[in-house]
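This structure is in structure tokens; I'll ask about it shortly.
Here the complex is missing a single protein chain, while all its other protein chains stay put.
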Amino acid sequence: MYLYDGALDVPKILKQWYDSERDSNYGAYIPFVGTVRSEDNISGLSFDIYEPILESWFKSWQEKAKLRGAIIKMAHSRGDVMLHESSYIAAVFSPKRRVALEFIDEFVEDFKASAPIWKYDLIEGERVYAKDRSTAIKGSGLLGGQS
Amino acid sequence: MYLYDGALDVPKILKQWYDSERDSNYGAYIPFVGTVRSEDNISGLSFDIYEPILESWFKSWQEKAKLRGAIIKMAHSRGDVMLHESSYIAAVFSPKRRVALEFIDEFVEDFKASAPIWKYDLIEGERVYAKDRSTAIKGSGLLGGQS
Amino acid sequence: MIRVEFLGPIQKAPLELDIDNLNQLRSILQKDEELQEWLQNSAVALNDTLVSSLDVALKDGDKVSLLPPVCGG
Partner (left out) sequence: MIRVEFLGPIQKAPLELDIDNLNQLRSILQKDEELQEWLQNSAVALNDTLVSSLDVALKDGDKVSLLPPVCGG
């Protein structure tokens, strides 16, 4: 897992990962790259990350990958990332294509639902929590109900 | 669609495609990279391509991509590709991640089932048709039955 | 003492509380008007592991974190 301040250098990271597994005999390499889109007059996005829980979440996915003979890598930005810059790369390597195609989908979806990262729109210099696009982590609300 | 003699320069192609769509406002970029695995004592693979039908097959997928607001790119090797070199890259760009995740899966599966490319194992300098791993194109056998 | 941290967009400084369990924490936090919505939609971690029940004893030095809705990528 690799965290960077600001935008990711996507070609460089994709090359580093490809080169690092070149001789590992994986038949399929599928990166997923997330790039900041222009919408709602934002000038970019900004991210907070809570690293201790992100680390343990990612470790659990590394173990799931291992059980399927695959490996998973991930890079994410901290702080501000401007329009048309990229903030997220996940990648799976596996011997077989079906495992890789299914694993990247499962990983990216759980990442969106569970990874402790908070997104803010950058609008006229302000950081506005992207509440409507955010997902409550499974099991949320424990401290909210009546006793 | 890009066809190359021999192995693909994966980092270079992934960078070219990323750079080419940098300002197109796609939120998701998913390449699929296929690499030659060491198995059954092969020294590599070799490919024949029938370009006219590959072109029309690919064009039909470009049209499907367009209907979903996405674009698709593809590179493949002609001739010999040695162990741990790569022979295939497909990539989808789309505004949204779900479209991209589903489209790359559908594209890669139909590519395996339909694209007019023939694979040979390179074994002790001989080119041996990979018959057991090949798939008859849908509708095959038209000239085989009795009249 | 138990340290309580509010992560991401929850604009609140950490608390140091003298409590024994998460039910006590709930009672205390529910008195804070500004936290009402966050309590409904936040997950809870004890020493950086998510918990799924309030039946958890706390001991001196424990850290409790509130994680509001996430959106990485």
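Chains here go by letter, A, B and C, matching the order in which they are written, and residues are numbered from 1 within each.
Basically, contacts are C-beta pairs under 8 Å (C-beta built on N, C-alpha and C of every residue); 3 or more make two chains touch, one makes a residue touch a chain.
What you see is a predicted model; the values in this text were computed from it and never measured.
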{"item": "Contact list for the unshown chain, restricted to visible chains", "value": "B"}
{"item": "Touch with the omitted chain, as defined above, among B:W61, B:F93 or B:Y120", "value": "B:Y120"}
{"item": "For chain B, residues in touch with the removed chain", "value": "34, 47-50, 52-53, 56, 76, 87-88, 108, 111-120, 129-131, 133-144, 147"}
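Note that only the chains that are shown with their structure count from here on.
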{"item": "Central chain of the complex, centres being mean CA coordinates", "value": "A"}
{"item": "Chain centre separation (chain B, chain C; CA means) in Å", "value": "49"}
{"item": "In chain B, residues with contacts to at least two other chains", "value": "97"}
{"item": "Multi-partner residues of chain C (each touching 2 or more other chains)", "value": "73"}
